[in-house]
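Just one protein chain is left out here, and the rest sit where they should.
Moving on, here comes subunit A:
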């Protein structure tokens, strides 16, 4: 289930797995996947369940199938750390995914750009497209609307009977949209919205505006 929003006369669809589909451009935005994190931990002797490795690719496949985009842009932190054997899995995924793939690199992306370019994945530090800025770190720039990641945003809700919940969310301020972390095993950081902010929480298999 997706939720449609309009920014500068463009249509964006928010997916419950954490991606945003820019309809007019057929561009899928995904942030903070942290591929290779499980393998990285295991390499250092922390026995995180191995099956979790494949989950990220299953989810990527699902969101790609749902939108069938021309292009996919990762907003940084695609890989968690140094090159490890999970690169092989990523190569396979790129090879079978019928879309152009672009990486706007983030603080975790320390794998050499050449490695990506070998797979025809373009790497930029940021990307300005029409009136929109695509970047990893949140940034407000005159005249542009920003899509970014990095924060792993979440929202805390409170209810009668001392109920409390924390949910991963899309966090929209006036000129900026922060995407939730797409990856499994990544964690979140709770943000406090002000009146003008719009928060789209991920509630199981739906995106709900709160």
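One rule holds in what follows: a residue touches a chain if its C-beta (ideal position, glycine included) is under 8 Å from a C-beta of that chain, and two chains touch if they have at least 3 such contacts; residues count from 1.
By definition in this document, contacts and distances are computed from a predicted model.
Engineer: Out of "Ligase-associated DNA damage response DEXH box helicase", "Peptide/nickel transport system ATP-binding protein", "RNA polymerase ECF family sigma subunit" or "Transmembrane protein", which one is the UniProt protein name for the chain not included here?
Structural biologist: Of the names offered in "Ligase-associated DNA damage response DEXH box helicase", "Peptide/nickel transport system ATP-binding protein", "RNA polymerase ECF family sigma subunit" or "Transmembrane protein", the absent chain's UniProt record gives "Ligase-associated DNA damage response DEXH box helicase".
Engineer: Pick out which of A:8, A:23 or A:50 touches the chain that's been left out of the picture.
Structural biologist: A:50
Engineer: Among A:105, A:168 or A:186, which one touches the chain that has been omitted from the display?
Structural biologist: Of these options, the touching residue for the absent chain is A:186.
Engineer: In the complete assembly, which of A:9, A:65 or A:158 touches the absent chain?
Structural biologist: If we include the chain that is not displayed, A:158 is the one touching it.
Engineer: Residue-wise, where is subunit A in contact with the chain that is not depicted?
Structural biologist: Touch with the absent chain occurs at residues 38-52, 55, 80-81, 84-86, 88-89, 156-165, 184-187, 192-193, 201, 203-204, 206, 208, 210.
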